Each structure stands twice: as C-alpha cells, then as structure tokens.
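With one protein chain held back, the other chains of the complex are shown just where they sit.
Chain nomenclature is as follows: A and B, assigned in order of appearance, with residue numbering initiated at 1 for each chain independently.
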Amino acid sequence: MNLKEIIEIVDGTLLNPQVDTNIEIRGGIGADLMSDVLAASQPDAILMTGLTNPQVVRTAQMADIRAIVFVRGKQPQEQTLAIATQENIPLITSPCGMFEGCGRLHETGLPSFESNVPSD
Amino acid sequence: MDKPMNLQQIIEQLDLTVLTEPRDFSAIEATGGYTSDLLSCVMAGAKSGYLWMTLQAHMNIVAVAALLEVAAVVITENAQPDQATIDKANQQGVILLSTPCPNFEIDGRLWEMGVKKA
Partner (left out) sequence: MCPPTKPQTEQEIYGRRGRTITDRDAHDISRVEELSYDLKVHEVMSTELRTASPDMPLSEVLEIMRIHRISGVPVVENDEMVGIVSLEDVVHALYKGNLDVPVSACMTREVVTIANYESVVKAIETFSLTRLGRLPVVDENNKLVGMITKGDITRGILIALQKDYQDEEVRRYRASHLFEDIISDRTTLVLRYNIKARDFNHGGNASSNIKRALMRLGADPQITRRCGIAVYEAEMNLIIHTNNGGILKLEVEPHRITMSTVDDGPGIPDITQALQPGYSTATEQVREMGFGAGMGLVNMKRCVDTMELESTVGKGTKLVMRILVPNETLTGHSHG
C-alpha cells in the first residue's frame, strides 16, 4: 500500500514534507515498546505509536521501518523531527488512537508485520 | 454502533486465553477499545468498559486497569505476566486475557468485529 493512501486512511498529516513519501508500505505495527518493535518487526512496515521521542526514529531506522504515525494527534519533539528528516523517514500525526488507526488500516487489508515468532 | 459485544463472544471469536479466574463473561460488555503500552497514555485515554490491548505484562498494569475499570486487559504477543501479577488481578477483579497476536492484528480483528471506540 502506498504511504499516501495510508495517510488518507488515518486522516493523517505529514510533518516533514521534505522527505520522500512515494514509498510502499507492506505491513503495520502498533507499539509503544521499542524493544518489541526491534524484536519482532519485519522490514518495510509502518509504525503506529504514542511515543514521540527521538528513540522512535532510531528504532525505525534500525528495524527498517519506513514511516511513523503518531496517534491521538501527538506532535513529535523537535529533535525527533530533525532526525527523521535527516534519515528520510516520514513522520505523520493522526487524530486516531492506536486502536482505531490499526483497525482502519487492518480493515483495508494491511497485514500485521509484527510476529511473536522471530522471522529470521 | 450496534449493541456492544460481550466478553464471552470476544474471547470465543478471537480465541483468547483467560489468565485470571473464570466468571460470567457474557455479562460484561466491551464498549470500545484502547491500545497502548504506555501507562500514562492509558490513564489519559482509556475509558471504563473498554478493552485495553497491551504488550506490557508487569504488575503495574493491574493497578491501572482497576483504576480505570476497563472491561479486560488483552495482553498481546503471548507476553506472560508472573503469578504475583495474576494474583493481584484476581484480588482486584481485573480480567487478564492473552493472545499470541500483536497489537496491530488484534486491533484490526476487534475493529472488524464491531468493537469501535464508543
């Protein structure tokens, strides 16, 4: 699914328009525990989270997550935005909560990209 | 939204494991859902009667769930609370359920079953 479609589905706003948003997202993850994301995610997913600190971006970068959606209209910290822009990771804020955001995306066919069974 | 789903239906349809003492789950309705692993967010956003989905399995979730009077806590990805946490949940009347699904998946399935935000 194209990132632009996802932004529409979650009524999102792109926070760093400088980055490349013409990217394919293959799955979804909803988590606030970064170790969980690091432990169990597959590459090329979008992350929905309530965390807004720079660690979210670093985690995304390490786990090859392509974009981050902040739930409940949260705005990232300044440094988070700066790092994301530098690392070319789109940041999106959505009025949806994590439950609703994941629900809407799952409903349109985006699979879960978190597995409790290690993929590698 | 139609009549809220009750816990019995949800447990059956999603094949959830009940970690706390059994009781009449058909009498408990889930009026909505809230997913977060951050206790402060849950305190701010989850309402009484909601299902709370989280990967957190440590003791602190019980206190928060009791305080908010959520319908049940659904612990995702088979995260396993220790016995002390389960005991405390039983004491405080908090229902702990468990699923191998991650947050994203369980949210999606609940959403499609009609558990939306109230």
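Quick note on the criterion: contacts are C-beta pairs under 8 Å (C-beta built on N, C-alpha and C of every residue); 3 or more make two chains touch, one makes a residue touch a chain.
Fair warning: this is a prediction, and the values are worked out from it, not measured in the lab.
Asks: Kindly state which of the options A:Q18, A:Q75 or A:T108 is in contact with the chain not pictured.
Replies: Touching the chain that is not displayed is residue A:Q18.
Asks: Among A:M34, A:V69 or A:L110, which one touches the chain that has been omitted from the display?
Replies: Result: among the candidates, A:M34 touches the missing chain.
Asks: Over the whole complex, note the residues of subunit B touching the chain we left out.
Replies: 37-40, 55-58, 60, 79-80, 82
Asks: What does the interface between subunit A and the hidden chain look like in terms of residue numbers?
Replies: Residues of subunit A in touch with the missing chain: 17-18, 32-36, 38-39, 43, 49, 51, 53-59, 61-64, 79, 85, 87, 118, 120.
One rule holds in what follows: only the chains that are shown with their structure count from here on.
Asks: Where on subunit B is subunit A touching in the complex?
Replies: 32-38, 41, 45, 53, 55-56, 77-78, 100-105, 107-112, 116-117
Asks: Could you pull out which subunit A residues touch subunit B in their complex?
Replies: Against subunit B, the touching part of subunit A is residues 28-33, 36, 40, 48, 50-51, 72, 97-100, 102-107, 112-116.
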